[in-house]
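All protein chains but one are shown in place.
Chain nomenclature is as follows: A and B, assigned in order of appearance, with residue numbering initiated at 1 for each chain independently.
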């Protein structure tokens, strides 16, 4: 027998017990009864009708006015009943949406996957952690036929799904770029035109684009409004900002991007990051550049991937494991 | 995470004074409030940021949107009262080169 068949008898029993002696026991039973009602999807109006039937059977001499008042109560509870049913169906929809987002997030990981190139002279490490399910950060490596390596790191302003969609567009444009256009400034100029044409005016992208030549160990780079990276000069043991000027992608279609150059010696390290690194908020305010450099310095002797992982761990700890922004850090270390 | 937006319309310019934090939660409110003032022709909009303690990239997005809208309607946008941190944000993104930005708030009423 299911609950619906017996609920009138159950309820009458509870009512009867309570009317004869007002025990906590009866109240506890009604609490359990009410949970069962929800479980079996009994609506408020049905419950009131059940109450009316029960009380009429138990107390046949009740005044008419009291019974009539239950009709009003029933009518008044109709809207609650509807809201309850709507809530049920919204919950199902929500569950479906969550599932879809999970699928989209894993698709994004596959779509945006990039191979970290292997070079005998350059040790490369990268870490990228989304704040929510979908990341608005993006990094990309390309190994060119002439042996040079392109690296790009981008931050889509806006987070979540819109940012992820936008990023797929960037990824597609980068993949369809001819192998002979490697110069970081050219890359940014091309992408800027794509973004300017296709994206919502309040959405834009910061990007740092670099090119490493292993035959003469120079690093060329340009920035489109991106957080400057750092350069570790191992001989002097100092960090310098990789300063580069350039406008965000998607603001002005005629924007030009200057190219800068660095000579990289054995032991030197190039660090590229998203603003999730520098805008990392802690209890005492913002992370200061010096603090960040302190962390990097602590691990600078390690391998590239270890530096990235360890610095991330430190910052994660500093923020109490609550990332407010997507976090991406790329390390290029010349080892030979 | 709160923002206060105060708009003062004068004959020749609209001054919008902001206080609080501009992030993903408050940026939509700022966009909704400020956008209509940028859509009139030849509008001059001044935004005072001296009371802004934090702004993330979403906030930056709003300013780019306002800037583009004003440009399209032949108006002007001026940002005043930027803290060093905000100034740095506009410098890095290259926006300081194309927008009218002043770290000192303008006096007078």
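Please note the rule applied: a contact is a pair of C-beta atoms (placed from the backbone, for glycine too) under 8 Å apart; a residue touches a chain by one contact, two chains touch by 3 or more.
As a convention for this text, contacts and distances are computed from a predicted model.
Colleague: Could you check which of "Sarcosine oxidase subunit alpha family protein", "Fumarate reductase flavoprotein subunit", "ABC transporter permease" or "Serine/threonine protein kinase" matches the UniProt name for the chain that's left out?
Modeller: The correct option from "Sarcosine oxidase subunit alpha family protein", "Fumarate reductase flavoprotein subunit", "ABC transporter permease" or "Serine/threonine protein kinase" is "Serine/threonine protein kinase", the UniProt name of the unshown chain.
Colleague: Write out, one label after another, the shown chains that touch the chain missing from the document.
Modeller: Those shown chains that the absent chain touches are A.
Colleague: Touching the absent chain in the whole complex: find that residue among A:78, A:238, A:266 or A:289.
Modeller: Touches the omitted chain: A:78.
Colleague: Among A:86, A:100, A:241 or A:265, which one touches the chain that has been omitted from the display?
Modeller: Of all options in A:86, A:100, A:241 or A:265, contact with the hidden chain holds for A:86.
Colleague: Of A:49, A:114, A:168 or A:218, which sits in contact with the chain we cannot see?
Modeller: Within the whole complex, the residue contacting the unshown chain is A:49.
Colleague: Take the complete complex as the reference. Which residues in chain A touch the chain that isn't displayed?
Modeller: Where chain A meets the chain not shown: residues 45-46, 49, 52, 71, 74-75, 78-79, 82-83, 85-86, 89-90, 93.
By our rule, only the chains that are shown with their structure count from here on.
Colleague: Based only on mean CA positions, could you tell me how far chain A sits from chain B in angstrom?
Modeller: From the centre of chain A to the centre of chain B is 27 Å.
Colleague: Please output the residues of chain B touching chain A within their complex, sorted ascending.
Modeller: Going by the criterion above, the answer is residues 24, 31, 56-58, 60-62, 64-65, 68-69, 85, 92-95, 97-98.
Colleague: In their complex, what parts of chain A are in touch with chain B?
Modeller: Within the complex, chain A touches chain B at residues 155, 157-159, 201-204, 206, 224-228, 245-248, 251-252, 255, 275, 279, 286, 325.
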